[in-house]
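Below, a portion of the complex is reproduced, with chain positions unchanged.
Note that the chains take the letters A, B and C in the order they are written out, and that residue 1 is the start of every chain.
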C-alpha cells in the first residue's frame, strides 16, 4: 500500500481528535501544506545509460551504519496510534534497518523502547520537569544505548495548533508520557502542560549537553545559516533542518527551501539532516542532491503504525526505500553518499 | 474562537446587505482578495535558542503608549453590527489596551466614543458638510482627548462597490452618522450622499490640518514612496499604508506590497503604519520586520463586535496578541520595537 | 447592471450556438482566457491628494474627437444578437459619444450603419469576394463618411474555433452579411465560406490601401514590434494590438502583454490601440499607462446589444466610462491623454 493509501486508512481508523493531533499544524497551516509541495520546487534531471544495475542505499549517520538514508523522526505519543506505541515503531524501523529517533514525549520509557529492538536509535530531548531531571534523561539515554542526542530547539513555546484548540485536545485515558517523572504528561493533560517551557534555552544549553554526554549532539529545528553555524560552534555534531512538522512557527520557510542555505553554511563541517513533507523516494533523492546526509519522516510512520503496528511501520519504510532505489536507478545514481547536485533543476 | 470562526459567526448573524457592506470591496475585489494573501509573499525565518522567555509587545504610537502594535482601524457605521456601536468597540479596545481610531462616519458622536472608555484613541477625518465644519470636527476631537488626527486621503471619490450597488444599499433605520451636522448620513442615505466629495483635497490640506491642531497628523491611504515623502513635507507625523480595505482603487497594489517602498522613503523620518488583510500575529510580525511601527485591523473587530459586542472586540484583539507573542517567541524576538528585517524571506 | 451581469443575461437569452459563436475562442482558448487575466499582470499605484475634482475622459483618435478612450471594436453578425443589428449598436455608441468600428461582416450594409447615427465611425476591412470588390468597399466606406479604415491583418486563415465546429455553426435564417456581393455570407454559410482567404495579403496590401483612400489606415492584429514598424513603413497611421478576441492564433501572447513592445517600437510615430479582455475602467487606465491611445471592447457591447439593443450598448459603455472616471480620480489622473507610466507596478 503506498503512503497516501496508508494515510487514508489511518484517518479512517483513528478518533478524529487523535487524527487531528497527528495531522494538524500551527496557525494557518501554511508551512504544513508547503512542507510537501516545497520538494516540488525542484525537478529531477535523469541521467541515462550509467549502468545502474547495482544501487546501494546504505550509509552512516554520525557513524551509525544504516540501510537507508531515511530515518524515523521523533514524534510524541505513538501510543495513541497503536497499543504497543513506540515499541512497535522500534521493531518496524529495525526490520527496515532504519534509524529511529525516540521522543522524550514517548508513551513508553526510553529504556523500554531501547530494549524493543536492536535497531539503531537516537534519543530526542525536550526540557522536562527541571534542568536536573533533563540532564538525568540524557544520562539514561546514553546508558540505554542511544547513539546520539537530538536536541529540539524550535519549541521555545508551543505553536498555536488551532485544530487541537478547537477539539479541546488532551491526552486520552491510559496515555502517559512515560519519561515524565510526575505524571505531567498523563491522561487529561494538555501538551502545553506536559512540556515545561524551554523558552530560556540558548546556544549555551547546546554547549552544556555536548559537554554532558559522549553521545554526539544533533540540533533539530534549524532553518537559517547563522543558527546552523552557532550550533556547530556550540558543539553540535549535526544540524537538522525542520519546521517541526509545520506545528511551530507559521508561515515559516519550508524545510526543503531552508536546506540549501544551511548546507552552504555548515555542510562541510557537520552532517545535515532534514525532515518535513518527505513522502517519496524522489523527495529523499532531492534532499541528498541538496546536500543532506539523510531525510527523516514522521507522519508516514504514524500512519503505518496506526494501520499495521510494527509491520505497518516497516511497510512504509520499505515503500520509501523502494521508491528511492527506483529513483536512483532512473537517475543513474548508484550510491546514496554520492548524489550530484546537478541532478536537480528548478521547476 | 479564532478570527476565521468569528467571521463565520458574524456572517450568519448580520443581514445580508450589512454583511456585504462590511465584507465587500471595489470593482473586481482583486485588491480585497490580495490584501490577505499578500502577507504570504513572505515566510518567516525562525531563530532558535535566543532565550525568548520574556516577550514584550508594548510600544508607543506617536508617543501614545499601548500594549500592542495592533490597533483598531477606522471603519464606518459600527452601529449596524451592534446596538452599542463604537462605544462597545471603544470598551473592547481599551480592555485589550489597544489603540482605537474612531471614524468620522461613526454612529456615535466623537465625544460619546471618547467618553466610553479611557483607552487611547485617535480621530479619523473625512471632509464633511463644509471645510469650516470639518475644521470644527478637528477642534472637537482635540478637546475630547483624541491624541492624533488620521486624515483619510484615498477617497477622492467613493470606490465602485458593486455589492452595495447590487443591494441598493442605504443606511438602515435608526442608523445615523452622529458626527454629521444635518442628517446627511441618516437612515436611507447612501454612502455617496453621506460623504461630500473630497476630490479637491491636496497636500495643502494636510498642511492646513497640521497647522490647525496640536494633534499630530497621520495621513492614511499612502501607497507610494513619492506620496509618502510629500505627506512628510506637508507636516505629517506618520503615514499609514492602506488600500481602504480594498474598497477604493482596484486592482491597486496590496498594502503589504506597498509597505517596503514607503518605509524606504520615509521610515527614518516618521512612523509608518499599515492595514489590510492583517489576520494573524505572523502578519503583524511581518509588517514590523518590513519596517512598520504598527499594524491595524478593521473587519476582524467588526466581526468580534457583531458576535460579542465589547467582549468580542477584546477577544479578537486578544487572539491577535496571543498569536503575535507566540510568533515572536518562535522567532527569537523579545521586543516588538526591535524586529530584524532578516526574519523574512520571500515565499 | 455591470458588465458581468449583462454577460450572464445575454447568455441566458441567446441560442446556445449563437452564444458560443460570440463567446468562444480558438483551439484550447488559452489566449481567450488570458485576454482578461493579462491585465492583472499589473496593479495600480494610486496617487493621493492630487485635486481630482475635474476628470476628463475626452480625447481624439486619429483626429476624431470622442468622449471616451473606449471604442466599440468590430465584430461580425450583430444581427444574431438583436434584430436591429449594427444600427442599434451605432445608436448606442453614439449615445455614449464613443467611436464605433463597423465590420465588413456586418448584417447591415455599411451605408445603412453609417446613416443610423451621427456618431463617429470607422470601417473595418476584410478581403471579400475579390480584390476589386474589396477596393470598392473601401471607396464606399469613404463616401459613407467613415473616418478611418481598419485593416484586419490577423486572419490569413480562419482560426480553429472548436465550439463552432462542435456545434456545426452556420449563419442562421435571415442573417446575411450585407456587404457581401453575392450571398457568400448568407444563411447556412459557414464563416469560412463567407470569408475568402486573405492568406496572400502582405505589407504591400497595406501600402495599396493607404494609397487607395484618403482615410487614415489602421492595421489591426499587430502583436510584435517588428510587424508594427513594418505597418508604419507601409503607411499605417495607427496600429491596433489584438488577438482577434482569442479567435485566431492560440496560444498567442495576450494583447495586454504585447502592448508594451509595440508601444516601444512605434508609439512615438503613430497612435496605438488595443483590444482583448477589457472589462473595467482599470483595464483601460492600464492600457493608457502602457502607452495606448485607446482601448476597444467587443463582447461587452454584444452582451449589451443582446440584452437591451441600442440602450444596452449605451449602458455598457456608460458603465465602462464611469469605472474609468473613478479609477482616474482615485489615481490622481485628470486627463486621459496624460496618464503616467509609473501608475503601474507588476503584480
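One rule holds for everything that comes next: contacts are C-beta pairs under 8 Å (C-beta built on N, C-alpha and C of every residue); 3 or more make two chains touch, one makes a residue touch a chain.
Just so we're clear, the structure is a prediction, and the values are computed from it rather than from any experiment.
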Given 3 visible subunits, total identical subunits the whole complex contains: 4
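One rule holds in what follows: only the chains that are shown with their structure count from here on.
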Pairwise touch network: line, ring, star, complete, or other: line
Distance from chain C to chain B - Cα centre to Cα centre, in angstrom: 42
Centroid spacing, where centroids are CA-atom means, of chain A and chain C in whole angstrom: 60
Where chain B touches two or more other chains, by residue: none
Parts of chain B lying in touch with chain A, wherever the complex brings them together: 2, 5, 40, 42-53, 280-282, 322-323, 326-327, 329-332, 345, 347
Residue ranges of chain B in contact with chain C within the complex: 27-28, 30-31, 153-154, 156-160, 162, 165-166, 197, 199-203, 205-206, 219, 221-224, 226-227, 230, 248-254, 257-258
